[in-house]
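In this view, the complex is presented without one of its protein chains, the others remaining in place.
Residue numbering begins at 1 within each chain, and the chains themselves are lettered A and B in the order written.
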Amino acid sequence: MRAFAAALLVCCAGCSYFHATPGPYRPPGLANPPGAATGQQLYLRDCAWCHGDKGGGTSRAPDLRTGTNGPALTDFELRTGRMPLANMSEPVRRRPRFYSEPQIEAIVGYVATLGGKGPAVPSPHPDRGSLALGEQLYQANCAACHSTTGVGGALTPWSHEIPPRPHAPGRFVAPRVTQATPREIAEAMQTGPGAMPVFGKEAFDEQQIDSVVRYVRAMRTPADHGGAPIGHVGPVAEGAVAWLVGLGLLLLFVRLIGTKAGQYG
Amino acid sequence: MIRRLYKWFDDRLGASEFTEHALKKVFPDHWSFMLGEIALYCFVVLVATGIFLGLFFDPTSTKVTYHGPYLPLNGVPMSRAYESVVNLSFGVRAGLVMRQIHHWAALVFIASIVVHLCRIYFTGAFRRPREINWVIGVTLLLLGIFNGFTGYSMPDDLLSGTGLRIAYSVALSIPVVGTWIAFLVFGGEFPSNAIIGRLFFTHVFLVPAALGALIGVHLAIIWRQKHTQFPGRLEREDNVVGTHLWPTYAAKSVALFLGVFATLSAIGGLVQINPVWLYGPFRPEQVTSPAQPDWFLGWIEGALRLFPSFEVRALGFEIPSVFYPAVLVPGLTFMLLYAWPFLEAWVTGDHGPHHLLDRPRDRPVRTALGAATLTFYAMLFFSASNDLIAKGPAVPVDTVTMIFLTLVFALPPVVAFGTYKLMRSLRDQTVKALSGTTSTPGKFAPRS
Partner (left out) sequence: MARRGGWIGFALLCTLVASVGVTIVYAEGGQPQLEGLLLAVALGGIALALVGWAKAFMPHGPHVEERERVPSEIVHRPDVIQYVDEGAEEIGRRRFLARLLGLAVLALGGAAVFPIRSLGSAPGRSLFKTAWKPGVRAVREDGTFVRASEVAVDSILTVFPEGHTEDGDSPAVLIHLPEGLYRAPPHRADWSPQGFVAFSKLCTHAGCPVGLYQAPSKQLFCPCHQSVFDVIDGARPTSGPATRPLPQLPIAIDGSGFIVAAGDFSDPVGPGFWNRDRT
């Protein structure tokens, strides 16, 4: 009896230990995705080592059941290739998608069962939105980080995080938004991934979201009526062109016209 | 036909003696003497294109709703000023190319003044009797920077409006009179309805008039004193060697004007500048990132980014943190610039007239100081893009700022030392080549 109790105690201790501190590092199977694994199988193989077996988070990655976590956020992270990370030193940023469409749906479906109360996957209709309203909303809410031209900008490094999380480089930048699909734009607005605040459904109705999406999509082909846009970063690039091209050409020209040293002697 | 025309004017004005003297006047035509001309012709292009723009721009802050060919702004409220610029860019034939040529011309105008100033400095052309022209030239630089700022602030777009807000805050920071200066210049608390109209009047009338007058005096003094020249076989302190004004120098000068205009036209049509429709109309609660001023204010912007969080507070008064990088630094800069010819004359004890130029290697101390100063301002200038620099390799902006703060103080002395050594060795090489020895002390003396 005492032996059995002792064994049970050891098992309980062992179980809780392994749940609280996940076991040895198991790299995700990023090299050989299987054919038709279920959402749970993919999750356990590729995500659990950081996000925990039941999505409860570890010291490596956050809890998938709190905040805006839910179908939309999971879909966003997988669709933009931000997740999965192969290792902790990889920055979280847009990359080629790792999973196929059915796989994404499967994982999204499984993660949804873990308990996150975040928004469902949105289906925006940009054609129903107003371009001018989108412009005004974008200028008011998005331009400060992502630039009026959508090229993105620098952010400040974390001095701390709440709750604290290990440092993951690549978050010092608000990314370019013009590559995002309508669904990704709406998902990002509603879930606030990465450094983004949340611009949720409570604050923005469907018409407003459709408008922002329509405007961001329109920014993929901005009206560069004036010629080469030189990166859409403004005066810095313009100053470089003025000095290197403008003044540069004119310096060559005066070298052509004028005399050189010692020409008269 | 031209002969008859000339005779008609000469009968009435009797200026043949002057005309003969003028047409035969000799101008030294080293290529580096034409940098000021580039600036002059940029000014001409600015006035010409500016006249066109002034006929379309509406300097009013009244709120209107845009309805025009640029769809993303259709139905968006904005000021009349901003609307008139969007209209000019999309609805007026040749409007956008004129706007862009004008803005590129402004950037190249100030760049060429700076390069010209460097030439004057490094060759010692500011020495007696040319101190007056140096002072006028520094004033032209100051007015040029000022007009550039007022010019790009006039369209009332989000990017330039942010710059105006910073200018207002800088004015506020001046001790004792700052709040009065800010309120009087802007016509009240920011953003006021008066500022766009005042920018327009200053930019189109007051400053160009001052620029035109000063440029006239600048050229008249060169005409009177005759241009400097490098020492050489024929060149002496008491002569001028070059080409006659007519026909050769005049032809080349006209060619330079056309060349300047051509270059600015090419960039003006092919490379987009200040696309205000993409920035959106100014609203005081909005901002964009990255946010930089035009290049000629980059050094002040960089100083604002580098200067640590420090302010002086005592007895209920304060001198806030923007005062030091945005008022003190530029103030000291221009004071030093204005004082330089007199400072150098006092330090070297050389108060005599000079019409022959120094080669930079002949004055290693002056050259080294100049190179170090340029390095200092270049570091300030580049720090204004710290967020763009940080974005590329995705490093923290703070790190980039720290690096520049170090460079701004560490690099100039290194450059000074290196330049000094380089100039000395170049000078010794020249002397050795000419006289076969390296032991000649003092500077290379021109043949008299």
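Here are a few things to note about the model shown:
By our rule, a contact is a pair of C-beta atoms (placed from the backbone, for glycine too) under 8 Å apart; a residue touches a chain by one contact, two chains touch by 3 or more.
If you're wondering where the values come from, they're calculated on a predicted model, not measured in any experiment.
Among the chains on display, the ones the left-out chain touches in the entire complex are A, B. Only one residue from B:51, B:194 or B:336 touches the chain missing from this view: B:194. In the complete assembly, the contact with the undisplayed chain comes from B:286, out of B:32, B:133 or B:286. Checked against the hidden chain, the listed residues B:241, B:371 or B:415 yield one contact partner: B:241. Taking the complete complex into account, B:262 is the one of B:262, B:365 or B:426 that touches the chain left out.
Within the complete assembly, residues 24-26, 29, 93-94, 96-97, 100-101, 162, 165-166, 168-170, 172-176, 178-180, 182-192, 194, 226, 234, 237-244, 247-248, 251-252, 254-259, 261-263, 265-270, 283-291, 301, 304-305, 307-311, 313, 316-322, 326, 355, 386-387, 397-398, 401 of chain B touch the chain that is not shown.
Touching residues on chain A toward the chain that is not drawn are 67-68, 136, 140-141, 143-145, 153, 155-156, 158-162, 165, 174, 192, 194-200, 202-203, 225-227, 253, 256-257, 264.
The working rule: only the chains that are shown with their structure count from here on.
Chain centres here are Cα means. That of chain A falls 42 Å from that of chain B.
Contact residues on chain B toward chain A in their complex (touch as defined above): 29-35, 37-38, 70-76, 89-90, 96, 100, 104, 107-108, 111-112, 115, 158-159, 230, 232-235, 241, 252, 255-256, 259-260, 263-264, 267, 269-275, 277-280, 283, 285-295, 298, 384-385, 387-388, 390-391, 394-398. Contact residues of chain A toward chain B in the complex are 91, 130-136, 139-140, 143-145, 147-149, 152-157, 169-170, 172-174, 215, 218, 222-230, 232-236, 238-239, 241-243, 245-247, 249-251, 253-255, 257-262, 264-265.
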